[in-house]
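With one protein chain withheld, the remaining protein chains of the complex are depicted in position.
Here the chain labels run A, B and C in written order, and each chain numbers its own residues starting at 1.
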Amino acid sequence: MIGLLLILFLSSLLFLAVFAGLAGQGRWTRAFVPGFLICSLLLGLGIAGSCFLNGRTINLDYSGHLPFALGLSMDRLSGFFLLLICGLGIPVALFSASYAEHYTRANWKWYWSLVALFILSMVLVVVASTIFAFMVGWELMTLLSAGLILIEGDGEDRRRSLFLYLVMMHAGAAAVFASFLLFVPYAPALTLAAMRAAAGSLPAHLRVVIFLLSFAGFGMKAGLVPLHFWLPKAHGIAPSPVSALMSAVMLKIAIYGFIRLTFDILGTPQIWWGYLIVVVGIVTAVLGILYALAEHTLKRLLAYSSVENIGLIFVALGLALIFEARGLPILAALSLTAALFHTLNHALFKGLLFLGAGAVKHTTGTLDIEELGGLLPRLPGIGISFLIGCAAIAGLPLLNGFVSEWLIFKSLLHGSVLEPDPAVPLLIGAVALTSALACACFVKLYGITFLGRPRSDAAKYVVAAPENMNLALVMIAAACILFGVHPGVALHPLSVLAGTMIPNPTSPPEIASISRMMPLVAAAIALLVIVVLLLRKPASRSVNTWACGLPGLTGRMQYTATSFSKPLRSVFAAVYRPERKMDLEPPDEPYFPVNISYRSVRTTSFEKTLYRPIVDGVVAVARQLRRLHTGNIQTYLLYIFLVILSLLVVLRFA
Amino acid sequence: MMGFVINIVQMLLLVLAAPLLRGIISKLKAWIQKRQGASVWRPYANLWKLFHKEELVPNTATLIFRSAPVVAFAATVVAAAFLPVLHPAAFLTLDGDIFLFVYLLAIGRFAMSLGALDGGSSFGGMGSSREALVAALAEAPLFLVLTALAILARTGSLSEIAAWTIRQNFFDVSTVHLLALAALAIVAVAETGRIPVDNPTTHLELTMIHEAMVLEYSGPSLALIEWSQAIKLNLLATLMIGLFAPWGMSLTVTPLGLAAALGTYALKLACLVIGLAVVESSVAKLRMYAVPDFLRVASALAILAVIFTAITKR
Amino acid sequence: MFKSRRAATSFALGAGILEVLALALAVWRISRTSSLELGKYLRADSLTAFFLVNLGAVFFLVLLYSTSYIRHIPAGRFSSPRWFYSLLFLFLFSIIAVYLAGNLGFLWIMMEATTLASALLVGFYNTEGAVEAGWKYLIVCTVGLAFALFGTIVFYVAAVHAGLQPEMALQWYALAHAGKMLANSPALLKLGFIFLLVGYGTKIGLVPMHSWLPDAHAEAPSPVSAMLSAALLNCAVYALIRYDAITSNAIGATFSHRLFIFFGAASVFVAGLLMIVQKDLKRLLAYSSVEHMGIIATGLGLGGFFGIYGALLHTFTHSMAKSLLFFGAGQVREMVGTSKISMLKGLARQLPWTSAALVVGLIAIVGLPPFGLFVSEFSILREAFSQRHWLAALVLLTTLSIVFAAMTFHFLKVLPGSSQMAESKTAVSDRKGPEFVAMGICVAVLITLGLSIPAPLNYLLKAAVAVLQ
Partner (left out) sequence: MGLFELAAAKMLSSAAMLLFGTVLLMATAKRISTCVYLFACQSAILTAEVVAAGYVQHMREAYIIAGMVLLVKVFAIPFALLWLMKKLRTAHDVGASLSPGYSVFVMSGLIILSFAAVRLYLIELHATEVILAAAVALILNGAFLMVTRSKALMLMMGLLVLENGIFLAALVTTFGMPLIIEIGIVFDLLIGLFLMGIFVFRIRDTFDHLDVSRLRGLRG
């Protein structure tokens, strides 16, 4: 029965894609398409909830006449990630209903059609029970998101970013593919279940190769340093609701794949796997947030912050592997729960923030935070929700981000107590640094964008945000608060889920204790706030901001985002490697120049040192090969001649 | 039930005695500087006055501006609920509350930074930016210090750590504790905005961090800010006492024990306060760009402390 | 024979439909009896039937496409619609004859006939490039086939010396079942096989014998390019498969399969790299054909059910995708007047439908779902992994990524962006005629194959694989 519902859900998405592509564009269609999408996502949410919370499983096999079965199956893990997709999909659909309104007729169709298919492809990945289905979904996910990116223009820069995105994703997919196919000699059926059964009989070196390949492949998709530099580019240029889906959900699909392969299928890890992941994760987190701090474009900043959060999730995953390898199932479950919960939380607040960025773009027309300011009174609904998102991502208590970070800290602390070497406690310092930097980063983002005075006309004369947008943001913000104040709602089922991945006798005690503590703290703070508000004299008078007694304070005189982050940037100059260039005109008159131009560029050293040499090398080889094609027919005949000769020789003497 | 009352009392003590602590420090500094100085009760009078004044709000400010002090105050007070003062049990405890405690303080910082930016002048932005710098660099050593102690005590709860420390011999002071104490002292100075990181008494824009943030505030809001700032100072001092010198706390809830605990607590606090006053009077404020170096010292000490846990423990 | 274009066209269409019907009938007959012998020189089994289905589909599409494409052919010596159609049909018949040949000598003759019939088609435009390409095509392939002829003769010698009846010694059916007898002269078989591999490999376009291929594909009229890529190359693959079956039966599969994998991997690798530096759309597609032939050869070399199944399926899916792409490229060249990549910026605005077809073709040809090539490549890769042939797997996976990068790089240059043509104010727009029907069919077939292979085709494929195992 529930299997049929799953098929109904998938086909409704497919139907919608076709319908949106073909239908006319009357008012009825414009309302129907988002509405239908939301309804079918609600259906998906129901299925996901039933699997995730009640542990129902689905197993469907459709082999058709393909040599490879296109099977679907669901368990708690799939259910959780399906929940994520559908849960985020609903506000995104709601938001898009307004966002896509300004598109041209053709773009509107493309948009909805591709969004439906994009969601479908992600669903396919998480419900796939065969490698074939998984890879179909996996590849389509990239492809469809690339299509969505192209909807909002196709200038030179966008194309370059898109190219980078596609190529990196394809290389990652190849790694994932290889890691799956390495099971083939042992698991003839090519289903996840068969792989799980075969995992025990794999030789040790093959397990290592599989693990490394999957780490590279899924890590590429998730945006781990040093494979991350495509991420801000791609997420920065997609339409905002799509960025939200990409950052909040698609990256999580990579997490899903990694958990599925490493925890569920491969099992029994080695300790160094965990260390590898933890180290990569922490480097990702620190560098991600540092880059985010220096960014002044809303969406690029958010994208870098996604890199950071993915790093944190991987830290937790690595810890779980370490604990599992050490035979500490309860702690492993704790870390895995932390990772899963942070996955959920990041999906929520990053979705919220990207949608907020979309609303800002929609209402002001710019994403450059240096041009913004003072948006809160103009866009109250969006401003407040965005604030909640910022506070959550900064990890402040009473919001969901805190709880998962706390769980990560707690796992690290357990690790520190148990581990003989001092590397793990140092990680606590690194995570703390990350979270403090995140705090600074989002103070900057929110303060400069929404508070103070408008810095340009774009920010001053703002179109009112459509109700749909407000509603979508408020929905997610409410979820952030719910999971922050009462984390038990999510944590208990998640710990059950973690228990299915790692066989362990009991749920970790931290789950219960934090679930009890957070409502208490929330109540205490709420009580205090109410008391203070009741006691405080409400009388206040509005005056001009103090400007040292001088008149004419303007928005341009405020601190900018650049100046805000300047102190931190100079402290971490080693990471940014800024290149400053100052041109004086005329050059030999340092004291009385006519013109001074100043430029400061951050070099993304990963791109320079990692990506460039590979690309240049391949192209150089290709150029050399090209020179062999002289155009002279006799050269070509010579090649054939030489092949015959060498084969003769080989045959004679081999 | 008795324990519950005590817990509430010690939390209220932290909150209500905070302005007094500030008054004492001012008085001490005045003495060292051979001045008469204001009364130690002066901060209370100040708060009273501010609470009854009309509030001036910049015309660009939003509700963030007005709610920030309230939130900061509430979070700081709740943070106080986690500290053991008179006996090694707090109003709220949780295995892992060391992290929660720090994050609760972070709420206040986050709110105040936003409130500062909401004013719409460059002073607020400047203060906020500098605060972000200090906080970002202070957080890691703070966490490391707490972790180091947590590793030794094998627990993540402030109260439990205090209880564990009490059971140790006072003269068996470990290297970890010394290093951690030094690091925490630096962090506390930075977090509470005291000399040499920040000067709480100046309004000179080149040097100020915290004062720049609150420049636009007046009336009840300013009162809340001042008060929470005072509480924060008190919290960090109590944290140091609780983590490094909890001896004297009464392990059993008896009136005598509690009285003794209160006495020793006051004594230890007095020592800390005198030390602070001496330092503040004898040291010059650091240049803004020398502050990161100062905090790096704290980080280095904290890292050493963590490494020494591994060396000394086994 | 026909004066007017229309008459020629309608005659050709009629003949084409008859042709396809005849093929369908043949396939139906063959699939019922599993093997069919028509006289001394003709023979067909399931493998033949599969390739005939492939050919029938491609040819029908090419014919459909040509009916409107032919309008633009300038009149001249050997270049008029009726020459075009005559040569096209000659080409077709020679390919059919290759498939139906029961005698390996006859097969060679017909293979040479395909070269002769198509050489004039390659040089059809009579421009500098076309003449040069035609000449190179003719010479290189003739030389290659001469080697193949020598190989054929060596096989014959081996068979006769092994004791086969002289009149049976060139019947592939007899040779394939004479494994034990042939096993007595392994060295001769090997000698013959390398000459055959080089010979028919030239025709397939395996590196480094592929040099004629990009020239011919790029300079031929687009329907002919499609025919070359989608029908001719498969035809040479078919010939090699026959020989492979014979050698494998006689002296074991290792020898021929190693060679297949070596040349296949080399083709995939070299073509993949060369695609990066191409400057012409049709040349790019031609190199992509080399790459795909390499994939097919690798699949055949890997053997096993999934290897052969994948390779055979790949011949079909590649035919469809490549036809689609060449049709699209033909549209572009016809409308815009050039296929130079640097001149084609912003095609999507100018020719939206053609561009859509090109995008689908692109996605399909780089082996992404939901198109058929994904299935076939998946199958081949699966075999590579299941045999633990890590080298083949590594080469395929890395090169497929490089190919993907190269193709997307060029197509992202061509399709999006603001158009240069818009500035030159020559209004260009899609012309929707039979060519779009042809492209639509390609897309439909590709998607169908990607989601579920129709039962009859699957049946045929499995039977064909069974023939080879």
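In the analysis below, contacts are C-beta pairs under 8 Å (C-beta built on N, C-alpha and C of every residue); 3 or more make two chains touch, one makes a residue touch a chain.
Keep in mind that what you see is a predicted model, and the values were worked out from it rather than measured.
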>> Can you list the shown chains that the omitted chain is in contact with?
In response: A, C
> Looking at the whole complex, which of A:30, A:196, A:326 or A:629 touches the chain that is not displayed?
Replying inline: A:629
> Among C:149, C:178, C:196 or C:446, which residue is in touch with the absent chain?
Replying inline: C:149
> Which one, C:9, C:278 or C:298, makes contact with the chain that was left out?
Replying inline: C:278
> Which chain A residues would touch the chain omitted from the figure, given the whole complex?
Replying inline: 626, 629-634, 637-638, 640-641, 644-645, 648-649, 651-652
>> List every residue of chain C that touches the chain not included in the displayed model.
In response: 40, 78, 103, 105-106, 108-109, 112-113, 115-116, 119-120, 123, 126-129, 131-136, 138-139, 142-143, 146-147, 149-150, 153-154, 156-158, 160-161, 166-167, 169-170, 184-188, 191, 214-215, 218-219, 274, 277-279, 283
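Basically, only the chains that are shown with their structure count from here on.
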>> List the residues on chain C that touch chain A in their complex, please.
In response: 135-136, 139-140, 143-144, 147, 187, 190-191, 194-195, 197-198, 202, 208-209, 211-212, 214, 270, 273-274, 276-277, 306, 309-310, 348, 363, 368-370, 374-375, 378-379, 381-382, 385-388, 393, 397-398, 400-402, 404-405, 408-409, 412-413, 416-417, 451-455, 457-458
> For the complex, which residues does chain A have touching chain C?
Replying inline: 64-68, 132, 135-136, 139-140, 143, 150, 154-156, 159, 162-163, 166-167, 170-171, 174, 177-178, 181-182, 184-185, 188, 190, 618-619, 621-623, 625-626, 628-629, 633, 635-637, 639-640, 643-644, 647-648, 651
>> So in the complex, the part of chain B that touches chain A is made up of which residues?
In response: 51-52, 54-60, 62, 64, 66, 70-71, 73-75, 77-78, 81, 92, 94-97, 99-100, 102-104, 106-107, 109-110, 113-114, 116-126, 128-130, 132-133, 135-144, 147-148, 150-151, 154, 156, 215-216, 219-220, 224, 288-289, 292, 299, 302-303, 306-307, 309-310, 314
